[in-house]
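Yeah, one chain of the complex is gone here, protein chain that is, but the others are all in their spots.
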Amino acid sequence: MIGGRPDVVERCRPVFETLAPSPDCGWGRVGPEGAGHYAKMVHNGIEYGLMQAYAEGMEILHTRKDMIEDVAEVGRIWQHGSVVRSRLLDEIAESLCADPDMQGMPDSVTDSGEGRWTVAEAIDLNVPAPVITMSLLARLSSRQDTSYASKLLVMMRNRFGGHPYERLLNVVKKP
Amino acid sequence: MIGGRPDVVERCRPVFETLAPSPDCGWGRVGPEGAGHYAKMVHNGIEYGLMQAYAEGMEILHTRKDMIEDVAEVGRIWQHGSVVRSRLLDEIAESLCADPDMQGMPDSVTDSGEGRWTVAEAIDLNVPAPVITMSLLARLSSRQDTSYASKLLVMMRNRFGGHPYERLLNVVKKP
Amino acid sequence: MIGGRPDVVERCRPVFETLAPSPDCGWGRVGPEGAGHYAKMVHNGIEYGLMQAYAEGMEILHTRKDMIEDVAEVGRIWQHGSVVRSRLLDEIAESLCADPDMQGMPDSVTDSGEGRWTVAEAIDLNVPAPVITMSLLARLSSRQDTSYASKLLVMMRNRFGGHPYERLLNVVKKP
Partner (left out) sequence: MIGGRPDVVERCRPVFETLAPSPDCGWGRVGPEGAGHYAKMVHNGIEYGLMQAYAEGMEILHTRKDMIEDVAEVGRIWQHGSVVRSRLLDEIAESLCADPDMQGMPDSVTDSGEGRWTVAEAIDLNVPAPVITMSLLARLSSRQDTSYASKLLVMMRNRFGGHPYERLLNVVKKP
């Protein structure tokens, strides 16, 4: 994804043809200076959403061990002919074959910036991007040891929400 | 919130006037049999969203201790004249006055069903209810000791996403 | 919500006591210079979430007209003794009493900045705020005449997803 003046991009063609996955495709000019970085940013934003979609689906499968006996086998099957086959699925299928339960794996997911830049840009442009946004927020949640917001919910529920029967008694007694 | 045939509701009027927070208002017929429970279900769905909105805002304030010196004081001020004043805010303000840091409070939030019923009903009706839905999902997240989905994201990132510089080197070397 | 040096805030006390909804409460110092604006920003972020939660719940009720005969009556009842009673609910109940179907009302919701500032700040702080965030995104969606993203989904579905039976036939015929 190259940004720059057409003549400059053309002059650098040998560089891009050497670096690209294949010389004739796998690279191209997408706009003026900065456009390449911009497209790469959005690429990574999309990647956040894709990764989270797979991860959620795999967790559902893994949770129903009574039904899905081997989640890695499902990933392997999907690599061949399914609508969700992809480069990312190849990674997932290989990983799950090697370690389907991922015991001992940490579950704090870092982010390197492109996701939050994409989210900020979408909001600046008034483009609703709920999936990319929620995939970023899922990572933020994963990194919290404790959640102040959740503690506050627990405290509120302790005061009224969790005990509807006792409250009813109070109402009856009140008059 | 009473559901039932008008004549039946009328006959039971003394019961409702006795139970209601005040005899003349604070209760009413909202529809046929079941309508009262239905309205109460949605009431609780809304409550999920309200609680989560406050909790998120208070967490933001609490995180910026350099700026907001006393989050409980903010809650107390909002009780008087602000647009967000409410019965729930009264609970929050009192709670935070007593224990602003909530150390030792658990952060696993249970749910008693009405939230998920509201979410299911909204989807059945093709009504998008993102805020009520996300407030339910925030509670589900709060109850997970570890997240299989997040582990899978960590594993994926270990394979490619987390090391952009090393990948670049590989690409350069490849030809 | 006042930010400033304690001695400066104290000197201005008569101003605040005059402007506040009530002289003794309804105002207070929350931190250094800027803290008042900061607290007000978060106040408005919370308000976004609260408004959206009520709006979603009311839409669910309104959609089930077979069950809830008078959505305005539900709002009125909730004003007395319910857990969701609030300043905002008072506005909603009055509005719905006057015009429960809101025919002719536009459904493009503007935003004046505080919501998106709150969302950006939450992400900067690594605080997941899904409800406040989704309430902002719901407003962005409401302002789109057409959605490029949705068009792309329709186009994709036309190519494969929308016609599972025809695809199955193709698969059977293929060998």
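Each chain carries a letter (A, B and C) given by its place in the written order, and its residues are counted from 1.
The rule is short, and it goes like this: a residue touches a chain if its C-beta (ideal position, glycine included) is under 8 Å from a C-beta of that chain, and two chains touch if they have at least 3 such contacts.
In this text, all values refer to a predicted model and were calculated from it rather than measured experimentally.
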item: Touching residues on chain C - with respect to the absent chain; value: 18-19, 47, 51-52, 54-56, 58-59, 62-63, 88, 91-92, 95-96, 99, 102, 105-110, 112, 130, 134, 138-139, 141-142, 146-157, 159-162, 164, 171-172, 175
item: On chain B, residues whose C-beta touches the chain left out of the figure; value: 83, 116, 119-120, 123, 126-130, 133-134, 136-138, 140-141, 143-144, 147, 149, 160-161
item: Positions on chain A where the hidden chain makes contact; value: 1, 3, 20-22, 25-32, 34-35, 38-39, 42-43, 45-50, 52-54, 56-57, 59-61, 63-64, 67-70, 73-74, 76-89, 118, 121-122, 125, 127-132, 134-135, 137-138
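We take it that only the chains that are shown with their structure count from here on.
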item: Farthest chain relative to chain C (centres taken as mean CA coordinates); value: A
item: Gap in Å, rounded to a whole number, between the CA centres of chain C and chain A; value: 24
item: Cα-centroid distance, chain B relative to chain C, in whole angstrom; value: 13
item: Of all residues in chain A, the ones touching two or more other chains; value: 130, 134, 138, 141, 147, 149, 160-161
